[in-house]
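The other protein chains are all here in position, but one chain of the complex has been omitted.
So, chain A:
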Amino acid sequence: MKKLYGLVALLALILVIAACSSDSSVESDGNSNSNDDGEASSKVEIFSWWTGAGEEDGLLALIDLFEDQHPDIEVENAAVAGGAGTNAKAVLATRMQGNDPPSTFQVHGGEELNKSWVAADKMEPLNDFFEENEWMDKFPEELIDLVSSDGNIYSVPVNIHRGNPVFYNMEVFEEHGIEVPTTFDEFFEAAEKLEAAGVVPLALGDKESWTATQVFENVLLGVLGPDGYNDLFAGEISFTDERVVEAAEIFGKMLDYVNEDHASRNWQDSAQLVANGEAAMINMGDWAKGYFANDLGLETNVDFGYFAFPETEGMFQVITDTFGLPKGVDNPDDVKEFLTVLGSVEGQDAFNPLKGSIPARVDADPEKYDDYGKDAMEDFKTARLVPSLAHGSAASEGFLTKANQAVNIFVTQRDVDTLLEALENAAPEM
């Protein structure tokens, strides 16, 4: 029986520990209320998947800037490694559903935010916060729409990546006398020429299928135009529409010109094909510029050039990282302080040159950015902005998962009907 007493003692110990931990959360509540007195104990936890080369530097620069301005608030960098945030999103989902949200977290603007955490009623609206900071005209209207749902703004965009550039090897283009293609016809003409010369026209690395989905969404944008593209993802145009069929056929034709081992490569491996001249072009978001310039040591506009995906000139496929304020955070005022820095010109100019993206604000200083960045900032101001499907902005994560599956099957089978049927069946979940 003595052993049973031991057991009871153990249980009691567990209870005490549990009680202690709830005590400590009460304590931190108390601190957040008294942080005006300058007690350096309140904490902001920043959750992201920025652990790669340039992006981590950007995040750390941003945190440094914040800590300079707010020495009383401690910052915890809670980044979770893993490309495109797959692992981070799984961790985030677990924490959000367990009512243990991070102070603020990285989320792509668009449906990845609106159809998930906003729909689940887990986010605080930030309209007053935007008004206070006079941000309404500092971000493009189409961008604010992307982080809004039913008239409420839910997050602060920090950066912009573009999903519809094509990067090309300038030497290869010159050697084979290729002009930059602006239409699909010109693209296929160039592709024919390159293939005849033994160069892979279009590099693709679809070991993760979003890269192929990205090509498809750009073809859709080119064929449907920005209004049609938006209508498609708003559910106003069916996926069996003849223009969508045409886009799927063009996409299929493009896949005839990709490298044979595409299924074994990720996007970096396929970008290398362009870098070493085995392939001529690659459609990739402009984070590829950072990969070419920083990782492979190539020079912009000397070794590699860029142009808008055929027939999408004047359109800007937007991928934006944003941070919002989850409900149930202990110290929302401290988090808002962080979001203020994040949305400021200073904060955006600290982060973006290192990350290789452009600022989400239209009034940032172009001089801090490289040639590509200046070009992109100019386009960002003038072009039509559309949300990217492959990066979770145009449709819900559920639809995207199914779209990626359908595209993966299409890349091998090339069956337009099967692809569009699968997309149409998934459309109610957009």
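The rule is short, and it goes like this: a contact is a pair of C-beta atoms (placed from the backbone, for glycine too) under 8 Å apart; a residue touches a chain by one contact, two chains touch by 3 or more; residues count from 1.
Heads up, the rule we're going with is that contacts and distances are computed from a predicted model.
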>> Tell me the UniProt protein name of the chain this structure doesn't show, selecting from "Ethanolamine ammonia-lyase small subunit", "ABC transporter permease subunit", "LutB/LldF family L-lactate oxidation iron-sulfur protein" or "Peptidoglycan glycosyltransferase MrdB".
In response: "ABC transporter permease subunit"
> Out of A:Ala120, A:Met136 or A:Val362, which touches the unshown chain?
Replying inline: A:Ala120
>> If I consider the whole complex, including the chain that's not displayed, which of A:Asp128, A:Glu174, A:Glu260 or A:Glu367 touches that chain?
In response: A:Glu260
> Of the residues in chain A, which ones touch the absent chain?
Replying inline: 1, 3-4, 6-7, 10, 86, 89-90, 93, 97, 115-117, 119-121, 206-209, 260-264, 396-398, 400-402, 405, 408-409, 411-413
